[in-house]
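With one protein chain held back, the other chains of the complex are shown just where they sit.
Our next item is chain A:
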Amino acid sequence: MLRSPMLKNGLRVKPHKLQNREEKMSKETPLWEVFIRPRNGLSHKHCGSLHAADEVMALQAARDTYTRRGEGLSIWVVPSKSIFASDPDQAAENFEPGVDKVYRHPTFYDIPEEVGHM
């Protein structure tokens, strides 16, 4: 499951503890994040992670681990080390500006009823 270095202003500032370990112990089997498309027309969704030596084995293991009961039609696997995450400490400055701008929503604007549905 998602475990990634933190980003601050676009710079990698604090690699996760585990990433340090992985660099030291090269014999550890790499970690992959698994994304599954549950049905035709839906996007792939993160569902977990697994260890595999390469992408071929990662796809096979993802099929056995995450789709035993028809959970999906398509699988993506992504090396966990390729995923970078936003810093939760910066969640407020990142996302709060998106909340207080009511004028970005259609209901902010008054349209006379006689104009009809718009």
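Here, a contact is a pair of C-beta atoms (placed from the backbone, for glycine too) under 8 Å apart; a residue touches a chain by one contact, two chains touch by 3 or more; residues count from 1.
The definition used in the following text is that contacts and distances are computed from a predicted model.
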item	value
Protein name as given in UniProt for the chain not displayed, "Multisubunit sodium/proton antiporter MrpB subunit", "Phenylacetate-CoA oxygenase subunit PaaA", "Short-subunit dehydrogenase" or "Transport permease protein"	"Phenylacetate-CoA oxygenase subunit PaaA"
Hidden partner interface residues of chain A, rising order	1-4, 6, 16-18, 21-22, 25, 27-29, 31, 48-54, 57, 64-66, 68-69, 85, 87-89
